[in-house]
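The complex is shown incomplete by one protein chain, all other protein chains being positioned as in the whole.
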Amino acid sequence: MSDTLAMGGYGAYVWSSVGLAVIVLILCAVLALRRHRRVLRDIGMQLRATEANE
Amino acid sequence: MKELEQSESDLIAGLVAIIRRDLLLAWKRPGDAVNPLMFYAMVCTLFPLATGPSAEQLLQYGPGVLWVAALLATLLALNGLFLSDYEDGSLDQLILSPQPLPLLVLGKALAHWLVTGLPLVLMSPLLAMTFSVPSNVMGILMLTLTLGTLSLSMLGSIGAALTVGLNRGNALLSLLILPLAMPVLIFGARTVSLAVAGDATSAGVYILAAYCMFTVSLSPFATAAALKISNE
Amino acid sequence: MWTFFHKLASPPHFYRIAPTFIRIFAIAGVVLTAVGSWNGLIEAPIDYQQKDAFRIIYVHVPSAYLSMMAYMIMAVSATIGLIWRIKLSHAVAAAAAPLGAWFTFLSLATGSIWGRPMWGTWWEWGDPRLTSQLLMLFLYFGYMALRSAIDDPGKADKASAVLALVGAVNIPIIHYSVYWWTSLHQGQTVLAGKMPPEMLIPLLINILGFTLIFAALLLYRVRSEVLYRERRARWVRELVAGQEAIS
Partner (left out) sequence: MPANTLTELLSASGLRLFRGERCLFENLGFALGAGEMLLVEGANGSGKTSLLRAIAGLLSLDSGVIYWRGQVTLQNRQALCADMAWLSHRLGLKYDLTLVENLRLDAALRGLVRDDDNEVLDRLGLKGLERLPLRALSAGQQRRVALARLVLSAARLWLMDEPFTNLDTAGQLLVREIIERKLKQGGVCVVATHHAIDISAPTSRIKLR
């Protein structure tokens, strides 16, 4: 098992690449989710403001 | 047939008129043309001061420095290409003129190159000399710079048109155009380096000439479209 | 045919049907990537030249491929938006840019990590793929900078569409010139020859998996983009009001 992970000395490079890929993909997803939530929140606030002012 | 000839001569008259106008304007405001030239000279003189005066080293980096400086100077000069026309409303008149806008834009870019690009090309042997570039390379240097700065003027006019109404346009223009300008830089600087080393240069010159034709023929359409959008 | 496209491109319709696709793409993408990565990272045999370091390609190649793909999507949808004035396609272009930039960054970073054991340096100017990927990243930055610099959204859409189009025309030239430049340096190390199927198949699976994940992310971003652009429309107001009533 540890041999597989070590990859003949290249383990650090390979696994850091894989880790980076996972991080970037998760980050993309998180950013997309956050943006969506922010858009929804902004529209909601705008909506309430116009309702309150009418 | 008669009609076609008529319209062709009209087109040429329009092109000549716009080039004439911009040359006249540059003549009345020489500072706009001189500033990029000074910038070019200064960047080229800064470099040896930063790296050290060894002639061998300077010859090795010289072509690259000349080209990078030319690229930056051209882009710097391009910022103002449409700015005054945009501010005083001339852009409206150009867009609404019966002449096709890509043609007028081509004329403006050509006039701009005549005012800023050509002097830069003419000055480059002087600066190249200080990098101890041998004199038999000057011809190739000027030829490639001519083709290169002309392509850059065309390419850069797209960026100038895209950023014309924006107050942060200055840095943006460079950011947009520099990656696109890479082929010119690569082929231009490499061809001059090859010439310095005494190798064959025709391939690089042909490619630069082809790229120049490519940008001259296509970029006015992109520039015209961008101008119409920016002027809305 | 046209009515189908127009119906698909109608924002409320798109907003309604997108989640189904997002879910399918995301799940299939994650599963495929897991399978491909397992096979590639653990099961596949060692490359006789590069030893285990070659396994980085299982993340590098898919992300490099998607960085190009994203620009293609951006340019094509920008063109469609420019010519046929379909609002949705501008939203697609706007959503594709940051994703493309992230995938370009990923391919750059993994390429650099791969280069470390291969060339002994983190950055090798002699490698044409790294260099042209870097330029690609700059192109994305330029696109996003232009878009954010223009206040009027309609103008931003159109201006950045022109830029995307100009970029798309120039990308092949940029790549070609970078390759020509590096061939004079002889620094190039290309992945050696043909791959045996037990290496290739996991790679293909990973490419497909990454693409599906990308598609899911893209659709999700387009969805929020559409929502924001249509914020004045009645359907959005009703939708937001309804969601707030629930929560």
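All chains are identified by letter, namely A, B and C, in their written order; residue positions are counted from 1 within each chain.
FYI, contacts are C-beta pairs under 8 Å (C-beta built on N, C-alpha and C of every residue); 3 or more make two chains touch, one makes a residue touch a chain.
Worth saying up front: this structure is predicted, and the values here are computed from it rather than measured.
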Quiz prompt | Sole contact to the chain not displayed, among B:Leu37, B:Leu72, B:Ile95 or B:Leu166 | solution = B:Ile95
Quiz item: Residues on subunit B that touch the omitted chain in the whole complex?
Solution: 10, 13-14, 16-18, 20-21, 24-25, 28-29, 87-100, 104, 228, 231-232
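Assume only the chains that are shown with their structure count from here on.
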Practice problem: Give me the fewest steps it takes to get from subunit A to subunit B if each step has to go to a chain it touches. | Solution: 2
Exercise. Name whichever of B-C and A-C has more C-beta pairs touching across its two chains.
Key: A-C
Quiz prompt | Separation of subunit B from subunit C, taking each centre as the mean of its C-alpha atoms, in whole Å | solution = 33
Self-check item: Contact set on subunit C toward subunit B in their complex
Solution: 135, 138-139, 141-142, 145-146, 149-150, 152, 155, 158-159, 162-163, 165-167, 169-170, 173-174, 176-178, 180-181, 184
Quiz item: Tell me, which parts of subunit A touch subunit C in their complex?
Solution: 4, 7-11, 13-14, 16-18, 20-21, 24-25, 27-29, 31-33, 35-36, 39-40, 42-44, 46-47
Practice problem: State the interface residues of subunit B toward subunit C in the complex, per the touch definition above. | Solution: 158, 162-163, 166, 168-169, 172, 175-176, 178-180, 182-183, 186-187, 190, 211, 218-219, 222, 225-226, 229-230, 232
